[in-house]
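Every protein chain of the complex appears in place save one, which is left out.
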Amino acid sequence: MKRIPVAVIGATGLAGQQFLAALGRHPIFDLVAVAASSRSAGKAYRDAIRDEQGASRWFAGGPLPEAFGELIVEDASRLDPAGLGLVFSAVDGEQARELEARIARTTPVVSTASAFRYEDDVPLIVPPVNPDHVELLGIQQRRRGWKGFVAPIPNCTTTGLAITLAPLVRSFGVELALMTSMQAVSGAGRSPGVPALDVVDNVIPYIPKEEEKVASESRKILGTLEGEGIVPHPLAVSCTCTRVAVLDGHTESVFVRLERRASPESLIEALRGFASAPDVQGLPSAPPRWIEVSDDPFRPQPRLDRDAGDGMVTTVGRVREDPALGNGAKYVLVSHNTKMGAAKGAILLAELLHARGWV
Amino acid sequence: MKRIPVAVIGATGLAGQQFLAALGRHPIFDLVAVAASSRSAGKAYRDAIRDEQGASRWFAGGPLPEAFGELIVEDASRLDPAGLGLVFSAVDGEQARELEARIARTTPVVSTASAFRYEDDVPLIVPPVNPDHVELLGIQQRRRGWKGFVAPIPNCTTTGLAITLAPLVRSFGVELALMTSMQAVSGAGRSPGVPALDVVDNVIPYIPKEEEKVASESRKILGTLEGEGIVPHPLAVSCTCTRVAVLDGHTESVFVRLERRASPESLIEALRGFASAPDVQGLPSAPPRWIEVSDDPFRPQPRLDRDAGDGMVTTVGRVREDPALGNGAKYVLVSHNTKMGAAKGAILLAELLHARGWV
Amino acid sequence: MKRIPVAVIGATGLAGQQFLAALGRHPIFDLVAVAASSRSAGKAYRDAIRDEQGASRWFAGGPLPEAFGELIVEDASRLDPAGLGLVFSAVDGEQARELEARIARTTPVVSTASAFRYEDDVPLIVPPVNPDHVELLGIQQRRRGWKGFVAPIPNCTTTGLAITLAPLVRSFGVELALMTSMQAVSGAGRSPGVPALDVVDNVIPYIPKEEEKVASESRKILGTLEGEGIVPHPLAVSCTCTRVAVLDGHTESVFVRLERRASPESLIEALRGFASAPDVQGLPSAPPRWIEVSDDPFRPQPRLDRDAGDGMVTTVGRVREDPALGNGAKYVLVSHNTKMGAAKGAILLAELLHARGWV
Partner (left out) sequence: MKRIPVAVIGATGLAGQQFLAALGRHPIFDLVAVAASSRSAGKAYRDAIRDEQGASRWFAGGPLPEAFGELIVEDASRLDPAGLGLVFSAVDGEQARELEARIARTTPVVSTASAFRYEDDVPLIVPPVNPDHVELLGIQQRRRGWKGFVAPIPNCTTTGLAITLAPLVRSFGVELALMTSMQAVSGAGRSPGVPALDVVDNVIPYIPKEEEKVASESRKILGTLEGEGIVPHPLAVSCTCTRVAVLDGHTESVFVRLERRASPESLIEALRGFASAPDVQGLPSAPPRWIEVSDDPFRPQPRLDRDAGDGMVTTVGRVREDPALGNGAKYVLVSHNTKMGAAKGAILLAELLHARGWV
């Protein structure tokens, strides 16, 4: 099979590096171009990520794939997408809107940025949860006159919540979800990222804009495609998002009120049994199961569980009934914020788009 | 004024050391005896806390008060309370029941242990919240035929929650409180305490027995003394308690459903305005205000706020309405677990008992 | 090829677990028995490592190999070595002497304990450095009348130092090595291990007995087998060993005075070119190179480099001349303390003993 030529824009940042790490030997996508700011343009990728002292600032796990180091970085603002089958965007907020829109005129864009997430004609897809929302891309193309499209993934804090709520919605109905997150520092990137001075021996109880994103995105992901848009799921979502001294892996403490009472056993059964559509299950980046439930009351722990399923599994533990909320339940989850929650999650979405003929 | 002679039992452990640190120049209590296990008995306190290498294992902040270092450690199981006006107990769970009961036959005991907290005739007092529960001690004495009594303080995780719920109960009524804690490692003591291997780059999502304690204790503290016992407050309380890589200071993310809708401004006003009975306000260890509310959305942080009011203040921030819960609200608090939540909180309670004539 | 049946004693502790993790699919050794204290005896291994709450306390990386979980734990003090080709010992200091001596009467023992390291007839072998010291085992057997023997590996802090000194000794001669270590908490095990309360936001400047061990062991490893014993290398070794908030991987800052002046280039060449005897190079656990030298001045870092070569490689960086010491040099190394420095290093030694016919 001929692989599809793709580019990564925003390639030199932490999120961009994670795309390169994950595309090393991808069966479908062939990374042929990388782009970043004009400052990096013209340099070999290997050199573009060196610091003033000449030392490599490669921060993704594992080595930089040899061939990618040789790619000459292009200026993202001038990238010509002709010949590319797909562009992955790891561009930061502000610039994403313009860059992604320009490319989408001709070429599909799968993005980790939030710029388009809340538009009416833009689906927010977590492949195991709402793969059918891809159909909204046709409406997006028609309305905007684009040959390509923009398909963003949700915020890394939303992903694990949405994945664990999905089977509860299906089996018991969910009316309310209250979540407190303990988020990893890698979620803030590296320049500047979270200063050690802030987070060692500390908890930061606020992450700007995060809580609104999680609430709105969860309802959209769990919503229903009707007519020309998504009708958000009616459940209420409320969060407090905090930062802790953890490198990778977001931990979330979740309380839910269900429509129907559920025993801990039936909750665990629903979570463990969560299966996606067969074509989603067969995607190259799909783990055998989307959710693992631990019986160990001391789990999940971000350090021990973030890499489950190569970072694509959401691990759940401490599943309990919660009569305080009526038909309530509570649990803790860990989701890898820079794998399933970022670059690898975006690649999974691109795999879905390919499987369903959009790429 | 002549000071009241007191002893500390369990004096060599981390909690015991904090009693000694806090009793250094106390205006009411005069530490005249320290007791611990038979292993330490007969040694000067200074030597009893040395390790095998002869190095001092004094872990409370500030220096060991000079005079206390000279006290000869007694065997707690044989301590004769004659001549003592009060005994502070920092003994661990199992032994506390027997030791405290023996001493209480003749002498008041103020304890950080959980052994007696859930007995019908034992009040659980946080001085700014429910000072009038001291009256239950008379019933305890009568029923048990004791001349003294046991007055425990709550679990360190309960304290901050109860203090912040109290003004909300008064001003708006509280039906439900859902809390996720991010607790400091000092809460687990030192031998063995929390291994660094568990908590560096990690979150531990479970602290055995903690959640049940917080739920039950909060309702008792906020309850009403009626007839011969406490009628717990009817609010529902549910928690998930986690451990994070923080040295001191428990952070708690709280969601509440109120009886009456409250704006953020009125919530803040109620919290800031929380005042205790005049005699409580005048206790030596009482801070000027029991609750500080921060306007900085990045506060409270355990490292920056735990020492407010010398560790006796609960700092609250991120006060928001929460329509997801109906008449809901949410906030974050930080409370010093080894000061207000342990030794200094117990001394505050002893001051109250003294002020009201029980000691 | 028929694999050699082996046992692990001290199997339930952190070091013992790492033996099990590393023996999962070993081409030469077939783990058929596990032993620990009488408290664990009679339980399936899987159950012996559960805590009071029934939760698994498996702390080695990766899952517990399925089959090992079913092994019934034997009482180490009564273990019958008949039928075993080798016993790995991860027993703690005190008991190691008696247990290992008893087993060695009939059966080879490879040990991570220090009990026998300093005996005249006991070699201290780091396979890439001094494989020929195995010959001393014959003298040990003769003197003690044992059919087996005890072959200990050095302290985890010695290993990286000895490996990096070896090529410098060969190429330039080394007169003096001064080392300051920044050691990981896993080196202290888990019960109790290093309390988080000690090491978060801190450095502990002392590890009892560690400095003497490193000095004495380095000189023995780099020494010469002459007649019936090892003549230690005459270089002077002095250390200060500290503990830092790192999970795995010891970092060591080394200053050396050489017999002959060496440029940074020739130092790097000697380190990179360090090759062991061909049969050592071919051992199953041997990495392609024993020493990697990084050009990045910000490396080696324990988090990024400890797993090089699956934990068997010593990574060196910051190689500089040091005129302050005359013919001086200085560098920094990272070595994985629980892999090359413990269980996996012991397995490597066992592989060498097998290759040379001692097992």
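Each chain carries a letter (A, B and C) given by its place in the written order, and its residues are counted from 1.
The definition used in the following text is that contacts are C-beta pairs under 8 Å (C-beta built on N, C-alpha and C of every residue); 3 or more make two chains touch, one makes a residue touch a chain.
Note that this is a predicted model, so its numbers are computed, not measured.
Participant: Just name the one of C:Leu178, C:Leu225 or C:Ala277 that touches the chain not displayed here.
Facilitator: Spelled out, the listed residue whose C-beta touches the missing chain is C:Leu178.
Participant: Which residue from C:Asn202, C:Ser266 or C:Gln281 sits in contact with the chain not drawn here?
Facilitator: C:Asn202
Participant: Please identify which residue in C:Val126, C:Val246, C:Leu267 or C:Ile291 touches the non-displayed chain.
Facilitator: Once the missing chain is taken into account, the touching residue is C:Val246.
Participant: If I consider the whole complex, including the chain that's not displayed, which of A:Ser40, A:Ser186 or A:Thr240 touches that chain?
Facilitator: The missing chain is touched by A:Ser186.
Participant: Among C:Glu119, C:Asp279 or C:Asp322, which residue is in contact with the omitted chain in the full complex?
Facilitator: Per the contact definition at the top, the residue touching the missing chain is C:Asp322.
Participant: Going by the touch rule given at the top, which residues of chain B touch the chain that is not shown?
Facilitator: 53, 55-56, 200-201, 295-299
Participant: Under the stated touch rule, tell me which residues of chain C contact the chain that is not displayed.
Facilitator: Residues 176, 178, 180, 182, 201-206, 208, 236-238, 240, 242, 244-247, 251, 253, 255, 297-304, 317-318, 322-325, 328, 330, 332 of chain C touch the chain that is not shown.
Participant: Taking the full complex into account, what residues of chain A touch the chain not shown?
Facilitator: For chain A, the residues touching the absent chain are 53, 59, 185-186, 190-201, 208, 245-247.
One rule holds in what follows: only the chains that are shown with their structure count from here on.
Participant: Show which chains lie in contact with chain A and also with chain C.
Facilitator: Both-contact set = B.
Participant: List the centre-to-centre spacing of chain B and chain C in whole Å, with centres computed as mean CA coordinates.
Facilitator: Here the centre of chain C sits 46 Å away from the centre of chain B.
Participant: For chain A, write out the residues touching at least two other chains, lowest number first.
Facilitator: As it turns out, chain A has residues touching two or more other chains at 201, 297-299.
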